[in-house]
Structure formats: structure tokens, C-alpha cells
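In what follows, a single structure is set out as C-alpha cells and then discussed.
Left out: one protein chain. Kept in place: all the others.
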Amino acid sequence: MNAKKERVPGNGLGGRIINALDDDRLSQFAIPVVSIILTILAAAALLLVLGKNPATAMTGFLRGSGFMMKPIYGGGQSMLTDFLSFLGILAPMLLAALGIIIGMKSGMFNIGMAGQMLAAGFIATVFVGYSGLNAYLAKPLVILLGILTGGLIGAIIGFLKYRFNIHEVVSSIMFNYIISYIVAFFINTYYKDIITRSSRVCSAASRLSITGVTWGTSKLTLPLGIILALAGVFLVKFLLDRTVVGFEMKAVGLNRDCAKYAGVNVGKSIILAMALSGVFGGLAGVTYYVGYFNSIVPKELASLGYDSIAVALLGNISPIGAIFSSILITIFQKGSIYMSSTVGVPKEIASVITGILLLFSACGTYMRYLARRQRERLADKAKKEGVQ
Amino acid sequence: MDTIMIDGLSFALPLFIMAIGGIYSERSGIVMLALEGLQGFGAFVGAMTVILSRFYLGNSSPYLIYIAMVAGMIGGSLFSIIHALLCVKFKARQVISGVVVNTLAVALTTFLTSVINGIITGEASNKFQIGVSSRFTVPVLSEIPIFGGLFKNMYPFEIVILVIALYCWYLLYKTKFGLRLRACGENPHSLDAAGGDVGKTQFIAIMICGALSGLGGIFIAYSVSGIFSPTIYMGYGYLSIAALIFGNWKIPRTFAVCLFFGFARSVVYQLLLKLGMPSNYTDLFLILPYVLTLLLLIFFSKHNHPPRAVGEIFDKSKR
Partner (left out) sequence: MSEYIVEMRHITKRFPGIVANDDISIGIKKGEIFAFLGENGAGKSTLMSMLFGMYEPDEGEILVRGEKVKLSSSNEAAALNIGMVHQHFKLVDNYTIAENIILGIEPIKKIGGFIPYVDCKGAQEKIRELSKAYGLEVDPCQIVETVNVSIQQRVEILKMLYREAEILIFDEPTAVLTPQEIQYLLDIMEELRNKGKTIILITHKLEEIKRIADRCAILRRGKLVKVLNVNETTTQEMANLMVGREVVFEQEKSPANFGEVLLEVEDLTVRNEDKFDVVKNVNFSIRRGEIFAIAGVSGNGQIEIADAIAGLIKPQKGAIKLKGKDITDESIRRRTEDGMSYIPEDRQRLGVILDFSLEDNLAIKRYYREPFSQKGILKREGFQKFAEELIDRYDIRSGQGAKTTTRSMSGGNQQKAIVAREISLESDLMIFVQPTRGLDIGAIENIQKHILRERDKGKAVLLISLELDEVMSLADTIGVIYNGELQKISPAEELTTNQVGEYMMGVKS
């Protein structure tokens, strides 16, 4: 039944794109690339409607993220400062996306990333950030608390799904609100900084970044989270591709009934997958709240938790793909403040762009279907012409 | 007592109308996690229309409320086309599509509110101040002891929602459209073989869902909070999903669940006020609806019968 793939005749660009979109191997690259191009076109159109120059806006994003030189820098600032800061926020983005990927591979949609991040960040802040422990003890402890907190919440969501059949999207959203209000209560009651109205800052020793490094004239903050994130990428890839546990997770994700029939302990697999997903959420949380930032704004869930869904989808739900997609989306998010100040478009446009990107990524299957239909049509036409 | 009744009802009814929207979508076979985004977008369009109409009609025009309702419903249903296209036409995964719609709604409404405020007032605020619509009291009924509170200080929205809910019930259970819609959610192939158009039915169901959610959203913005801002995304959509799950995808039972949610909330709220708790503690109290939702889900999820074909991507050629 396996149809022999027929190439679209002709070597035109259109033909090549169509072939790539419908190729088993190439489509995983072609679909994201097409999504990105469509998104940038849509964003450019939006900017034009608002009377702004899209090219200036796009360079604004790149400049704000440390990929291009800004015209002027303030004291102690440089492109390197911006780029390291970019890496600092890239780390939680990538970690959160890894969490989403593990979930999706096992058929679970962990939309509660933001809540797991907040909980982990809060617990680490309170127990280590305010403790006065030295850096060698504090930093590993922060990571450990992040892992435990995130993992526990993930495991509960997995348990509710398996035992009570509660849809993970609904339960994790509920957890998001519960966590957000509880954290707000504690911060407002015990840990509030009167001036900033957010939580008191955590100690430099506990932060997952090294501050106050100077290089030439610029002051730098070295993000440690990015190392964690890159290690995470390879860990997740190894887990999914090469281990028995990963094999079981994928089996459960693709066909729960068959996995059960084959003897996989489905409940254990679901709970484990959600726990691991939560672990990465927790790590994202500590690198975000106790790394990039060093305080928590009450009643605010990090939009990064939701952006990571777009990262995972755009990266074709693969850990390696997530590296590229997280860089792209972080450029928009991180660069939006600078872009906004120079071009005069509200910085929320970054979220709009992420949303559009998500929209196109979700259409991936349809793009492939369109490409296939178009190819069949062209092949048919070629055949008929050949006959005549 | 009256306050409990008034607040309870004004919390329950927007939930209810959104939940009906969810029921329409899910019973046509389409998973609906997008209620949150749809109600927000509906509220945004409604609030924006109110702001703009005020220039022509003045601040106290009695028509504003109706314009807001219509605009909210149109806004919600237009935005729901995204979900309909993704799920029905593009055959995307419905859960993901729901998240796409929610994400886009939050981002777009926040962004557009800033842009529009920037144009109107020159100040990029992310709020539309629209105030609270006027209220009325039903003369005789409000004198009934205890339950009279239900008829005091009513928002015009509440009457509209009840009427529409009744019509929705009739449409779903008594008409040709309803019969076909429910068939889509149970076995779309049956409708297809009988000559019905599954895609079209689902598309319309989703748009109805969008309109109803939009109505719920503008009610919240125009009656409960008096502003449109990102705070509208505080989980009403998800609560109404929970409500329709306990309601077993049936309209009358869902109504009871929504009333329960509403009154439970207002009772606890009044209790806290009476006890004179400091304001920090209201945050703790605010988790109650969510904890309650989770607990109820734990008890009810197993006994429920969701529509059999919900979430399945309908493929004509499969048998």
C-alpha cells in the first residue's frame, strides 16, 4: 500500500517547497520554516497597518536581544550584556519547552507550566533565597527544590488524570490559579518588599547566575541556567530515544490502549511523564525567579510558561528542534521592550507574534495535506500530458 | 441575604451561558477548551464598541447595554471561527487548537487595547473603563422573603441570558438542527450517511459557542467588574468547562451546577466580610472555587458520559 513518492516535475521553488512539506524526513523542518515565514509576513502586515516600518521593528527585536549592535549603550552596557541577558531568559524558556515536550510525547498536555514554575520559584526563594547559605550549598539546593516542587505538582496532575480521569488541561489550570493565589497570599503577608510591591530579593549566593562580572567596560551577568537547559536537551533526547522508560512513554502517548495491552503500566508511565514534565517546569521556575529575576511579583503567572507551548510545537516536539524555536521566540519576547521603545508599538506585540506562530504551527498537518494534494494534482497532470 | 442572592446570580449566569456554549461545541464532537479566550475576545469587542459608541450616544444611553451584548456576541463568534477552521477544516488537534485560541485572544486583546487607547486618549493603558450597566428590580417578585433577593438589582443581562438559555435548550433538543448536532458528537458517520453535513454543523455549533461565550464575557466586563482588562482572564472559561462536565453535558443540570458555584462563592465572601478578615486573606479565599472544582471533578469525572465522538477528527473515508 506504500505509495511510491513521486517528485513534482520541474525544479521550481514552489515544487521544492511542496516536496519538502510532504517528505517524511524533510517535513519536520519544512513545516516550521514555512510557519515562521508566514508569521513574519503576518507580523509585518500588522506593523504596516499600524504605520510602522516592519524592517526597523525586526532589527529592533534583534538589537534588544543582543544579536545586533544598538546605536547607543548606557553605562556598563554592551551587546554582550544584552546577549547574556538573552541567554538568561532563554534558559527557562527552553527548560519549560522540554517539560511540554515530555508531556506531549506521552500524550499529556502540561499547560500548567506557569504554575509549576511559580511554585518552584517561590519555594526555592523562601527556603534558600532568604536563608543566607553559601553559594556552594545554596545553588544546588535551589535546583533540588525546583526539581522536587515541580515534580510533585506534575505527579499530582498525572495521578488525577490516571485515577480520576480529570483532563490534565483543566486540572493544571486549576492548579495555576490555586498556586498563584497562595503564593500571592504568602508574599503579601510575609515577604513583601514595601517599595517594589513584589517579594524581597533573594540572596546573590542562591541565584542561578553570577552577577557583577566585568569585562572591559561592561557589567555582565553570567546565566548558569543555560548550561542546565542544554544538558536538559540531551537528557530528554536520550530518555525518549534510547531508554525503556522513554519507549513506554511514547507508546502510552501514541496509543494508550495498545500500551496497556502490551503490558506497560500505563498509570505509572503517565504519572512519571507528568512528574518529569513538572521537574522541567520547576527547573524553568528556579532559573526564571531565582536566576534571571530575583523576586516574584504576586498574582502574576509567567507568560513564558505559555510561550513554551509555542516553542515545543514550533520545534516539532523534538528537544533539538526546541533549541532553535526557543531562540526565535525568545528574540521576539526579549527584544520587544527595546523594539517598543524605539518603534513605538506596544510591547505586547511579542505575544501576538508568538500567538500567530502557534497558530501556524498548529496547522502543520494541514500544510502537509495541502502539499500532498497539490503534488498529486501536479503528478496527475504530468501523467496525462505524458500520455498525450 | 439579598447580597448573597444578587452576587450569586451575577456570578452564576455568565458561567452558565459560557457552559452552554461549551455544551454546543462538545456535543457536536469538538473539544472546547477555548471558552476562556472566546469570552475574553467577546468582552473586548463589546467593551470597545461601548467606548466608541459613547462618542455618538453619550454616556448614559440606554442602548449601550444592548449594543454591548450584540457586539460581544459577534466578537466571540467571529473569533471562534479560528477554532472552527483549525478543528473542522484543518483537522488540527482540538486541545491544541483551544490553547492557540486562548493564547491569541489574550495577546491580541491586550495588544489592541493598548493600541486603541493610545489612539483615543494618547495613553497606552490596557484597560477600557466602561462602568457598570444600570440595574432594575422586579416589582412584586422581589418582595418574596429570602428568594426575593434574586429579583433585586438585576442586570438586564441576566434576563437576556435566561431567555437565550431557554432558546438554546429548545434548539438543542427539539429541532432538526439540534438532532443533527447531537448526532455529530455521538457518531458523525451516521449523519454523514444520512446526508447531513457534519463539517457545517460543527462549524455552526462552534460559532454559537463563540457567541454565547462572548455574551458571558461582556456580562462580566460590563456588570461585574466595570472594566475590560487582562484581568478578565481569571478562569471563568475553565470554571464553566468544569461546570459542564459536572452537568454531564446537559443544559438543566449545568444550570444547577452554575447556581451552586455562584451561591457557594457569594456565601463564603459574605462570611469573610462578616468576620472582618484582612484583605490579604481574600486571596486565600479566592482559591476556593478552583479547589472546589478539582474536588468535584474527582467525585464526578468517573460517572460521566461525554459525547462519544468528542475529540475525534471526522474523516469521511474511515468507516
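As written, the chain order gives the labels A and B, with residue 1 at the start of each chain.
Rule of thumb we're sticking to: contacts are C-beta pairs under 8 Å (C-beta built on N, C-alpha and C of every residue); 3 or more make two chains touch, one makes a residue touch a chain.
Quantities reported herein were computed from a predicted structural model and do not represent experimental measurements.
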Inset, instruction - Determine which of the presented chains are touched by the chain that is not presented, and list them. - result: A, B
Inset, instruction - Specify the residue from the set B:Ser53, B:Asn126 or B:Ser190 that touches the hidden chain. - result: B:Ser190
Legend entry - Touching the absent chain when the full complex is considered, from A:Phe29, A:Tyr130, A:Phe159 or A:Phe247: A:Phe247
Inset, instruction - Could you list which residues of chain B touch the chain missing from the display? - result: 174-176, 179-180, 182-183, 186-187, 189-196, 308, 316, 319
Inset, instruction - Considering the whole complex rather than only what is displayed, give the residues of chain A touching the chain that is not shown. - result: 1-4, 241-245, 247, 250-251, 254-255, 257-265, 376
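Heads up, the rule we're going with is that only the chains that are shown with their structure count from here on.
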Legend entry - CA centroid of chain A to CA centroid of chain B, Å: 29
Legend entry - Touching residues on chain A, where the partner in the complex is chain B: 50, 109, 111, 160, 164-166, 169-171, 173-174, 177-178, 181-182, 184-185, 188-189, 299, 306, 309-310, 313, 345-346, 348-349, 351-352, 354-356, 358-359, 362-363, 365-366, 369
Legend entry - Complex contact set, residues of chain B against chain A: 33, 82, 86, 89-93, 95-100, 103-104, 106-108, 110-111, 114-115, 118, 124, 126, 234-235, 238, 241-242, 245, 280-281, 283-284, 286-287, 290-291, 293-294, 297-298, 301-302
